[in-house]
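Got a structure for you, questions after.
With one protein chain withheld, the remaining protein chains of the complex are depicted in position.
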Amino acid sequence: MSQQYPALLIIVPLLSALLISITGWINKRLCFPIAVAALAVSAYSCIGLLLRVVDEGVIVYRLGGWDPPMGIAYYVDHLNALVLVVVSVVALINLIGSKKSIELEMPGKTAPFYALYVLQVTGLLGVVVTGDAFNLYVLLEITALSGYAMLAMGDDRAPLSTLNYLYIGTIGACFYLLGVGYLYIVTGSLNMVDIANILPPLYESKAVLAAFIICLVGVWLKMAFFPLHAWLPNAYTHAPSAASSLIAPLVTKVMIYVMIRLILTVFTPEFTFNILAISEPIVWLAVVAIFMGAILALAERNLKKMLTYIIVAEVGYMVGGAWLGNRLGMTGAILHIVNDALMTLCAFMVVSNVAYKLKGYAFDDLKGLFRKMPFTMGAFVVAALSMIGVPPTCGFFSKWYLISGAIQSGQYAFMVALLFSSLVNVVLFFRVIEICFYEPFSDHHGHGHDHHAEPMAEAPVSMLVPLYVVAGGLILVGIYTSDIVNYVIEFAIPKSIL
Amino acid sequence: METITSIKPLLAVLVSLLVTPLLVSSRTPNVREAWTFVAAIAKFLIVLSMLPTILKGTEIVYTVAEFLPGAAIKFRVDSFGMLFALVSSSLWIITTVYSIGYMRGLKEHSQTRYFCFFAIALSATIGVAFSANLLTLYLFYEILSLATYPLVCHHQDHEARSSGRKYLLYIVGTSIGLALPAMLISYNLAGTLEFGNQGFLAGTASKPLIGLLLFMFIFGFAKAAIMPFHSWLPAAMVAPTPVSALLHAVAVVKVGVFSVVRVLTGVFGTDLLLSFDLGSIILVVCSFTILVGSLIALSQDGLKRMLAFSTIAQLSYIVLGIGLLSPKGLTGGMLHIAMHAFGKITLFFCAGAIFVATGKKNISEMIGIGRRMPITMGAFFIGALSITGLPPCGGFWSKWYLLLGSLEANQMAIVVVLLLSSFLNACYFMPIVYKAFFCKPEDSLFENKVREAPVCCVVPLVITAVISIVFLFYPEPFLELATMTVSRIMGVQI
Amino acid sequence: MGDLLQIIVAKYNYWIYITLMMIGLYAMIGKNNLVKKIVGMSIFQTAIILFYVSIGVKKGATIPILEHGHGEHGHSAAALIVHAVDYVNPLPHVLMLTAIVVGVATLGVALALAIKVHNRFNTLEEDEILAQIREK
Partner (left out) sequence: MKIIGLIIAILTGVLLLSATADFPIFGDPDSPASTHLSPYYIEKTMEDTSVPNIVTAVLADYRGYDTMYETAVIFTAGLACFIILRIFVREEPGDRLYRHVLTGVTVRVKEGAKLPPSDDFERIDTMWTPPDLIIKTVCRLLIPFIQLFGLYVIAHGHHSPGGGFQGGVILGASIILLAISTDLRTAVQRMREKVDAILCPVGVIIYAGTGALCILFGFNFLDYSALAPLLHVDPITARSHGILIVEIGVGIAVMCTMIWIYNILSSGGKYDEGL
């Protein structure tokens, strides 16, 4: 069966999503177990696939039995095997942790929500695993559509912000599609590897340049790279907890994967870094992105919205790292895909726990939260440390690679931006922690007597356990960074990048 | 250098970390504090059990995880780390006793949280002491910064809040803004972060870059409280006194100084500093801190604030000793870690005991207090002598070595600085002692009921005061550990 | 001038699609009404569909359905020989079937969202909605 892992990891969620939407009309209680089982099988296949890739190298899976480039094929190499594992595991954990919150926030519509959730994961996995440029577009649209639907289920303003996201997302996808069309018109192929083989004599062509730019801009729109980020904060803030804690960690990260895939496989590093020579301005753009993300986050007085701006900054990290054009930077960017997915997941799961109990996450609502929800806040602190970049949490190690890459290529501005954003994160997170830690001051001055202890109102265990799995994962991934880098990422980056 | 692999260093670090779940789940305060005790004694015993091996000249290493070549989470116990670990683990036991007396005496809230974070902070301290490379050191340094935050802000009032902000801003701000990039640049230059006897930066960069790195490291480890990054320390005095005592006289600040010393010797190497003549920069910075710190201490009325400024000055002694780059100077600097720790913790214990007994915080309110609290003020006197560097206290040894070191290095200016500073120390300590014993207390100041603080508070300060005296006659094993370190680093026997 | 005209004439398909695309893109960004933006989106997508389909065009070729005898399995050998130049490129058509479907799907979801927005704010003019949000 291990031969079929690449198919299974997608087919099982797809079929179960369909099954869920049927059982939703028959017996609603069955939906959740089906969804969990499907994602568990998918995660199992992804992990099995990663282990196989580590053992055997690139795995090609020909769908329909047709040889590429005639048919569609999967090329599973170290890069996408790693991202697959991240996507499937994050989705699984979040699903388990979100059950209560989904039931609370969307009574009566849980079944279609689970179906959309699983479809979204299917789409993301498909985007990551595919080796066909057009197939990627189709799966991107599945991701997008299911994402719109889930995001729109939030509060009053959610439909509007989702509609804005839909416009931008559609422009992004259409740009990508146009880019693929441009590549197709000059190469006649849609298979990524095949395109890469045909392209070299065409490197000087304006059409290839236009294709590259338009693809890149499309992907940037979808990943909310600054100045194209405007849709993200509102769309994520007003979304239901379960949706935002799935979409926020994964969608931007998968789009970064797509960008790296374009750079590494389709256009090859030779073209991207040597012939185009636009690395420098893009790294500068990333610097601006990081600065702006950090500063905009500072202006927010709402926990969830603050986190969304941090995502904008983190996107800057990864884009910058990938465009540094050296091995360290690329390693950092790929590693940060893993780490940032986990960090963001942890932070957003905390937010959903808070929302489950407090019904709000403006700063003023958070007073005294350490007393009310000590376990949730404990996980929040771990997430905060990771976002700040304190060892041994994983955030430190990817930042390490990114900064090393910046130093190696002499992009000191990028280094400064990373450090600046770390410092701002210190301020951001400790501001929150401070509010949660101190309030209420009330009658207490000096020493001598105890606080009037507010009753503890912790989130249910079914939400806490997954949260702590993620928080523990942040530290474990940090400790096993070297294994991830040496056995996986090292092989994911072509030898031509030094 | 002979090395053996053993899990002991990791155990020493983890023992207090692992006890935290027990602390949280304890049903009664007595069970909780019993666990703290068990952890403290276990930690001390583990550290102690490594001492003979170290004294034989063997080093103990243990690698937890390697994430880049030359950058691992790795422990290495050498003589210098041993010295520091011994000081902090032994003082933790004493401080635990004191904490129980102090916290119960004042009926403080959230005592479980307090003991938990105290334990974590000690884990991090030992982790710093035993780290084999800059990465591990940075890791535990950051953990310590964060673990002490809830301790500093224990009272959770407005003052604690603003102090906590300042604390984090200085400590975390500098470590991320300065130390982290410095570490990364060093790694990119040398390809390793492993502390070496002669550093690993030699021959990798030009003088301006090395100078820049030096600057970034010294100020990056702001726990060393070298001016101008010192003002977090007086602010942190809002914490309960045992925290100030152990953390802000011993663990936290010494971790800062320890890190600076480790970086100076293990990253740059004395030869590199000598050849680029960078020692003098350190000397200037430190002398400035010593003199200004002492002068500010003179003008303070709050006892703990005064002690804080005194600590700032004394910490720079240690760095100054390294900056002399002479064997005797190094010995003196390292020895001062131990001597100052015992002396200063005594003083803080006294301040706390006075507060528990009378509720007074200011020096001006302590006139005549010696008559009511003779044991406490007696210990205070001994601690003051030790800090000033006068016999019959251990502090004499470190100042003596520092003086010899500056003579050895032909730094007459430093000799003057040292003597002047000792004079200033005497100036701010002795009037307190004098007024406490020889002035008649004003009736309005004390009610008749005032007497010594609870036993749990008094015993520890007596013990530390006695140890301070013992050090004059028996400075082993600290002196031996310091000389071993120096001979390893500089290749000379003292 | 003549050259330019010749280029435009020879590649008029691209000019047309780009013009359409610009109209669509402008409507999506510049229009105030949410439904007009959706219309712009459709124009944009249609432009891309036109572009793809025009890639597949071959002069002198016919639709990509092979000539074949009905019902009988006994194809003569000669009938099986197919010349690629005789038929237009089928691939863009396949791709555009997908793109059309995606376009329809997006349109449906967008309209559903627009209805929801209208239910909430009673208007579809973006500036009026923003004003309402700010008032709160």
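In order of appearance the chains are A, B and C, and numbering begins at 1 in each one.
Basically, contacts are C-beta pairs under 8 Å (C-beta built on N, C-alpha and C of every residue); 3 or more make two chains touch, one makes a residue touch a chain.
Every value quoted in this text rests on a predicted model; they were computed, and no experiment measured them.
Student: What shown chains come into contact with the chain that's not displayed?
Tutor: A, C
Student: Would you mind spotting which of A:Phe32, A:Tyr75 or A:Phe134 touches the chain that isn't drawn?
Tutor: The missing chain is touched by A:Phe134.
Student: Using the touch definition from the top, which of A:Cys31, A:Leu50, A:Val128 or A:Ala152 touches the missing chain?
Tutor: Of the candidates A:Cys31, A:Leu50, A:Val128 or A:Ala152, A:Ala152 is in touch with the missing chain.
Student: Looking beyond the chains shown, say which of A:Ile72, A:Ala239 or A:Leu467 touches the absent one.
Tutor: A:Ile72
Student: So which bits of subunit A touch the chain we can't see?
Tutor: 4, 7-8, 11, 14-15, 17-19, 21-22, 25, 61-66, 69-72, 108-109, 112-113, 115-116, 119, 122, 126, 132, 134-135, 138-139, 141-142, 145-146, 148-150, 152-153, 159, 178, 182, 184-190, 198, 205-207, 209-211, 213-214
Student: Give me the subunit C residues in contact with the hidden chain, please.
Tutor: Those residues of subunit C that touch the unshown chain are 7, 10-15, 18-19, 21-23, 25-32, 54-61, 63-68, 70, 80, 82-87, 89-95, 97-98, 101-102, 104-106, 108-109, 111-113, 115-116, 119.
Just so we're on the same page, only the chains that are shown with their structure count from here on.
Student: Work out, leaving subunit A out and holding the others fixed, how the remaining chains group together by touching.
Tutor: Subunit A out, touching clusters read B | C.
Student: Does A-C or A-B have more contacting C-beta pairs?
Tutor: Result of the comparison of A-C and A-B: A-B.
Student: As a quick test, compute the distance in whole Å between the mean CA positions of subunit A and subunit C.
Tutor: The mean C-alpha positions of subunit A and subunit C differ by 30 Å.
Student: Would you kindly tell me how far, in whole Å, the mean C-alpha position of subunit B lies from that of subunit A?
Tutor: Averaging C-alpha atoms per chain gives centres 43 Å apart.
Student: Mind pulling the subunit C residues that touch 2 or more other chains?
Tutor: Touching at least two other chains: none.
Student: Please name which positions on subunit A make contact with subunit B in the complex.
Tutor: Touching subunit B: residues 385, 388-392, 397, 400, 403-404, 407-408, 415, 419, 422-423, 426, 430, 434, 437-438, 441, 444-451, 479-482, 485 of subunit A.
Student: Help me check something: in the complex, which residues belonging to subunit B touch subunit A?
Tutor: 64-68, 73, 106-110, 135, 138-139, 142-143, 146, 150, 153, 155-158, 160-161, 164-165, 168, 172-173, 176-177, 180-181, 184-185, 187-188
Student: Could you please specify the touching residues of subunit A with respect to subunit C in the complex?
Tutor: Answer in residue numbers: 134, 137-138, 141, 144-145, 148-149, 152, 156-157, 159-160, 162-163, 166-167, 170-171, 174, 177-178, 181, 184-185, 190.
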